[in-house]
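What follows is subunit A.
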Amino acid sequence: MRKEVILNTVGLRAGYGGKPVLQGLEIEVREGEIIAVIGRNGVGKSTLMKSLIGLIPTMDGSIVFRGDPVEHLPAFKRARLGIGYVPQGRDVFPRLSVGENIAVGASIKGRLTEQQRREVVETFPILGERWSQRAGTMSGGQQQQLAIGRVLVADPELILLDEPSEGIQPNIVQDIARDMVALNAKTGVTIILVEQNLDMIRAMAQRCYVMDKGRIVANLDRAALDDEAEMRRHLAV
Partner candidate 1 sequence: MDIATFAFAALYQFADAFAFLVLSACGLAVIFGMMGVINLAHGEFIMCGAYVTATAVHAGLPLPLAILAGALVSAVVGMLVEFVVVRHLYERPLDTIVATWGLSLIATQGTLIVIGSTMAGVGTPFGSFQVGAYSYSIYRIVLFLAALGVLGSLYALFNWTSFGVKARATIQVPHMADALGVDTRWIYSLTFACGAGLAGLAGGLYAPTMTLVPTMGATFLMEAFVTVVIGGADVFLGTAPAAAVLAVVKSVMTSWQGQLFGQIGLLVAVIIVVRVLPKGISGFLLRERT
Partner candidate 2 sequence: MNGLISLFRRLEGPQTKGRGLLFWSVFMVALIGAIAYPMFSDGYTVGNTAYFFVWVFIALSLCLIWGYGGALSFGQTAFFGIAGYSYGILTLNFGAAYGFTLVAVLAAVAIAAVVALLLGYFMFFGRIEGVFLGIVTLAVTLMLERFMAQTAGPDWRIGAARLNGFNGMSGMPPITIPWFDGPIVLFADVGLYYLILALVVVVYLGLRILVNSSFGNVIVAIRENPERAEMLGYDIRKYQLINFVIGAGLAGLSGVLYTAWGQYITPSSMGMTSAALPLIWVAVGGRSDLTSTLVGTLVVLAGFQALTIYGSQYALVVMGLLLVLTVLIAPNGLVLGAMNVIGRLVARAKGGRN
Partner candidate 3 sequence: MTGTVLRGLHAAVLTGTLVLASGVALAAEKPIKLGVLEDQSGDFAVATIGKVHAIQLAADEINKAGGIMGRPLELVVYDTQSDNTRYQEFMRRVLQKDKADAVFAGFSSASREAYRPIVDQLNGFAFYNNQYEGGVCDGHMIVTGAVPEQQFSTLIPWMMEKYGKKVYTLAADYNFGQISAEWVRNIVKQNGGEMVGEEFIPLGVSQFSQSIQNIQKAKPDFIVTLLVGTAQASYYEQAASANVNLPMASSVNVGQGYEHKRFKPPSLKDMYVTTNYIEEIDSPKSKEFVAKFKAKFPNEPYINQEAENSYLAVYLYKQMVERAKSTKRDDIRKVIAQGDVCMDAPEGKVCIDPKSQHMSHTIYLAHVNADHSIDFPKVWPDIKPYWLGDAGCDLTKKDPMAQYTPSNPPPK
C-alpha cells in the first residue's frame, strides 16, 4: 500500500534579500520515508530546509504539508503542525541547561512530562547524564544529540535534519544514523536528511534527491545510493 504524501512542494522559490536561491523546486515525500537531499556546496540544500520550516519567506510556489498549504505560516506554526527542524550547526540554546533545551522543544505540547524525559534519555543517554549542564559547554556530538532530542520530544511527524554529521566524530555519526533509523521503524516518523557524508546517507536514506542550482535534478533509488560512480557524479567530488 502506498503511503500518503506528507509533504510536497510546487514550484518553490525562496531565498535571501529578494534573490531566490530555490528556483522552482519540487519534491514529494511520503509518510514514513527517509529521504536524503544531496548536492554540492552552495546549491541551496540548507536554504531548502529553512524554507520548509519557514525561517525564510516563500517568494513563489507552494509548500503543502498533509494536504494543506503552509507557505504563509510562520515557522512556529509549522512546528506546531508537526515539523521538527534540526539545523546545521545545531543551534542549541547555549545558556540553557540540557533539560531546559528539551523543555523548549516540548513546549508545543505543554510542560515537559516525566514520560517525555524518559523517552529522550532512553534514545540519547548522554543527555540524561548532562541534564543540568549548560548546553553551550557540551561537545559538538552531544549538542547534535541534544538538537535532535529537542525535536523528538514533541513527537513530530516530519523531521528536517540538516547536515547532522558536520564536525562530529564518525562513531557518533553512525550512532545517530542508527538511532534515527530505529526511530523511523518504531514510530514511522518521516525524515528529510540533508547530508554530504556518504556513510550517513547510505546508513539512513531510502531514496535521494539530487539538487543543483536551486532545483531537483535527479531522484535516486536505494540501489543508486550504493553505486559509488553514480554518487560521485552527482556530488562532483
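Annotations for the structure displayed:
Everything below uses one rule, namely that a residue touches a chain if its C-beta (ideal position, glycine included) is under 8 Å from a C-beta of that chain, and two chains touch if they have at least 3 such contacts; residues count from 1.
The candidates came about this way: all candidates are chains of the complex that A comes from, given by their letters.
Here the structure is a predicted model, which means the values were calculated and not measured.
Among the candidates 1, 2 or 3, the one that touches subunit A within this complex is 1. The residues of subunit A lying in touch with candidate 1 in their complex are 53-55, 74-76, 79-80, 85, 87, 91-96, 100-101, 103-105, 107-108, 110-111, 134, 136-137, 150-151, 154.
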